[in-house]
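Structure first, then comments.
As you look at this complex, bear in mind that one protein chain is not there, while each of the others sits in place.
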Amino acid sequence: MKDFHEKKYGMVIDLDKCTGCGSCMVACMSENNVPFKEDETKKRLSITWMKVYKFTNGKSFPETEVCYLPRPCMHCEGHGGHSPCVSVCPATATDYSTETGIVSQIYTRCFGCRYCMGACPYHARYFNWWDPVWPKGMEKQLSPNVSPRMRGIVEKCSFCYHRLQLAKEKAYSEGRREVRENEYQTSCTQGCPAGAITFGDLINPKHEVYKLKKDQNAFRLLERLGTNPKVYYISSREWVRRAGDNYLAHEKTGKKQNH
Amino acid sequence: MDSALIPVGVKRCSFPKFMLLLGAAGAVLAWGVFAMLLIWIKGLNQTNMNDYYGFAIWIWADLAVIAIGGGAFFSGFLKYIVGKDELKNIINYAVLLGFICYSSALLILAIDIGQPLRGWFIFWHANVHSMLTEVAFCLTCYFIVLTIEYLPLVLENRKLDKIPFFHNLTHNMHETMAVFAATGAFLSFFHQGSLGGVAGVLFGRPFAFREGVLIWPWTFFLFTWSAAAFGPCFTILATKILEKVTGKTLVKFNVIDLLARISGWMMLTYMIAKIADTAYWAFVLAPSKGFDVGFFYTNNEFYGWWILILELVICGIVPALILVTKKGRASKTALTTAVVLAVIGVCLNRWVMVLQVMAVPVMSFDTWATYCPSWQEVATTILPVAYAVILIAISYRYLPIFPQEAELNPIAPEEALADEQESTEETADVAGAEPAAQT
Amino acid sequence: MSDSDEKNGQSGIITLFFILGFIGSLLLGWIIFPELLYSKKEQPVAFNHALHNEEVANGCESCHFFREDGTFSGVPKLAQCVECHEEPIGVSEAELTFVTDYVAKGREVPWLIYSKQPDMVFFSHAAHVKMGKQDCVTCHGHIGESTSLKPYEENRFTGVSRDIWGGNIAGISMDSWDSMKMSDCDKCHKELTGRQTSVQTQRDACFVCHK
Partner (left out) sequence: MKIDRRSFLAFGVGGAVGTAITPLPWKLMDDSSIWSQNWPWTPVPLDGAINYQPSVCTLCKGGCGINVRKIDDRPVKIEGLKANPINKGGICLLGLSGLQLLYGEDNRVKSPLKRVGKRGSGKFKKISWQQAITEMVEKLGAIRLKAQSHTLACISETELGTTASLIGRFMTAFGSKNYIRTPSFLDSLEAAILKTTGTSAAQVAFDFENSDYILSFGSGLLEGWGSPVRMFMANSALEDKKGTLAQAEPRLSNTAAKADKWLPVNPGTEADLAFSMCAVIIQKALYNTNFTAAATGLEGFKSFVTANYAPEKIAKSTGIKAEVITRIATSFAKAKNPVAVCGKGSGDTPGSLKESLAIVCLNALVGNINKKGGLWLTSEPDYIKWPEFINDDASTAGLQKNRIDSAQSGKYKDTRFLLNNFADAVLDDYEYPVNALMVYRANPMYTMPDSEKVKKAFEKIPFVMSFSSYMDETALYSDLILPDHVFLERYEDIPFASGYTKPYIGLARPVVDPLFDTMNTGDVIIQIAKRISNSIAGAFPWKDYETCLKETLGSMWAQLESQGFMTDQSYTPPSTVNFTFPDKIADAPAIEGDRGKYLLTLVPVDSIRINCGYIANPPFATKTVDDTVLFENDILVEINPATAKSLGLRDRKKAVLETPKGKASVRVFITDGIMPGVVGMPKGLGHFGYDSYIADKGVNVNALIGSLEDPETGLDAAWGIRAKLSPA
């Protein structure tokens, strides 16, 4: 069956390489004009489009092992682009593009009902509970390529869509329609010092992600829910792969539902 | 002082006493309005919601008031469509309660959104796939219907009714009320259902997700069914409360009995469906997503098995069984207990379908979310209660809400005679569904 | 005066008042309101597009050019103007103002941009001009042939240029350059590209024109 996408941008994150350093988080914040407050320790009120989760194998000292898992928006495809969040937005503020596979969020369309946040099992969506305020002088850092958000709306990772917009402009001015793999990379991919993140077109065999997603240790988060996410993870550790989804005690890791 | 406005043939408390009640309720209302303004001006940071708890007490309140306001559509349905004519003696009050519930729900929604000025986008840029769109449209339409249903009642005020235009309007509206009642029932079926669908379609949330038919998950039908079943209980409860407050019997027992019996059977059938749904979810659906049902009720500080038992058994099967038995209905205590439990039960169901849904972690390495509303949220949630007290008080005092009141509470003969004559004259040409008691 | 006369007179008055209210509100809504809604400002320097157009070799793109990375430069910066206007050319008043107030002081001219979209809009000139082969006039009208700049009007409430909504207060546009609302973009996209990449709207995806 031919994929209905023209491009299907996605990510493969190698958890064996991720060191939990947090560069991806700051790379994202500084690229996307993400605001910050004096106190960001209440994590459920803290906007982090890219968030590094830390979890353990649950064993006690000294058998404890730790995994760091960077979580951007998964840009779920769901069934035919009806991702958990896109399908519930009452005002069409979030949408699924078959051109890129990206789940868009239009801040000015959103009126802040937060239904999408309730729908997203990854908690990739964040609400602007406050007006964004930059400490004196710091608003000079804001990039014009990403629109700052106002209070009262939901925002989330856009796969640095503005970078594709810019890459397209460059391609067009050179008479090309196609954007090259290295011309469109997300800020977190570019910033990751461990080189753990790979980004590209999941359905283009020439792209790195196409090969990596087929790794025998590749998995996606909560596949059993049918969210059909576009972010793949690779881990050589079985317990990490198992943590990627929910399993009944007797089930084997990787057992998939039929959809 | 305001005797000219008070319906004929009934007695009301003194005006100062009435004002005292309004004043007390008004103070609470003012507190709620203050909180509401704070939220509109400063934003939703005034709440204790967070990125895990984007839906919280308000959405619960919305779902709950609409569920208990379900008495309006279902009584209307029973009276106008099914033809249970006895219900005319309680339908006014049911409509009033419905009007209060639905206007409250709309107000809470307006507070709940982060950008109220863009609230109309839900209509203008509607996404037809969204349950919330369905909710917004049906809710608004049904609110209009309720307004139309409530309006003739207002116009029946002794003073207003003297204006011929209003008098005729009332008459004509009563004529066509069956049409509105039918429309209301139809709309209600959808929005009660779509409110159920709000949680049921969340396929990223295995605690809430249900399969269903076409675009509607089972919760869609369960919500409609439960609103129809439990809504009348609230109508009965609110009547009981008003009777307690006024110290009068306002509705004859046969009316209550009928409503309670229908409600009881509805509840019983609903409970069967709900238990079947819960069982299928617990043993088939949730496990297919890798969840053991026990997971949803353990490993957290608040949500235990108790909530399931409370909802299904104590506040579900028990009141249903009381209400389907003649003996249960006949006992005042049993009946009251049953309707109280039922109202708690339906509210609890809505709580579970909003707040527990948000609390349950989905990613294996995520944690349970807890939430406790801020005073601003509490105040704005209580606001509708104060508003309801005020509107009920005013309506009861000045409008002929309970057609049987005069009959059940005869007042001193001379007064009554004078009133009687007047009322007979005035109501002479008002035929049909005129609820004013003509004995 | 008989009762009925009085009654007739009374209803006449009521009708009159109704009409007064009706007409008054129409005047208010259609004529006074638009006047109040927009503020008017003159451009800092009188500029003659037609004149410049004759002097330059490459039409609009001589001054409104594409940068090397494909982005569009928009309204020229002072540095560009200085390339020719280091010293006053001619003796017009505007020229003198421009050279003394801006060139000499090294101050950027605070041009008021008619076609400035709100921040959430991403508009790719490259996509439209380079790829789509659209001409400037389609969206910007015949500004290139104008000899003077019209006053800049701004919505007092939203701070957006009037040219986005368009001059017509009812939002009706006759020519393609009359307004620059989302619906205008969308109309053209639908007609010319026919793309249906948005799952929700069956039109072009949101992230094509938004950022």
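Order as written gives the chain letters A, B and C; numbering starts at 1 within each chain.
Here, a contact is a pair of C-beta atoms (placed from the backbone, for glycine too) under 8 Å apart; a residue touches a chain by one contact, two chains touch by 3 or more.
No experiment lies behind these values; they were computed from the predicted model shown.
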item	value
Shown chains touched by the chain that is not drawn here	A, B, C
Residue of A:G10, A:P72, A:P148 or A:G200 touching the missing chain in the full complex	A:P148
Among A:K59, A:R180 or A:K214, residue touching the chain not depicted	A:K59
Touch with the omitted chain, as defined above, among A:V26, A:I203, A:A218 or A:L248	A:V26
Touch residues of chain A, complete complex, unshown partner	14, 16-17, 19-23, 25-27, 29-31, 33, 36, 38-43, 46, 48, 52, 54, 56, 59-62, 64-68, 107-108, 131-132, 134-144, 148-152, 166, 190-196
Touching residues (missing chain, whole complex) on chain B	115, 117-118, 120-121
Interface with the unshown chain - residue positions in chain C	6, 9-10, 13-15, 17-26, 28-30, 33-34, 37, 67, 69, 71, 73-74, 118-120, 155, 157-160, 169-171
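Just so it is clear, only the chains that are shown with their structure count from here on.
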item	value
Approximate Å spacing (C-alpha centroids) for the pair chain A, chain B	41
Chain centre separation in whole Å, for chain C relative to chain A (CA means)	37
Where chain C touches two or more other chains, by residue	200
Chain A: positions in contact with at least two other chains	82, 89, 92, 109
Footprint of chain A on chain B - complex, ascending	43-45, 49-55, 112-116, 118-119, 121-122, 125-127, 129-133, 136, 198, 201-206, 287-292, 357-358, 362-366, 369
Touching residues (chain side chain C, partner chain A) in the complex	66, 69-71, 118-120, 122, 124-127, 130-131, 195-201, 205-208, 210-211
Touching residues on chain A, where the partner in the complex is chain C	6, 80-82, 86, 89, 92, 95-100, 102, 104, 106-109, 145-148, 158, 161-162, 165-166, 168-175, 177
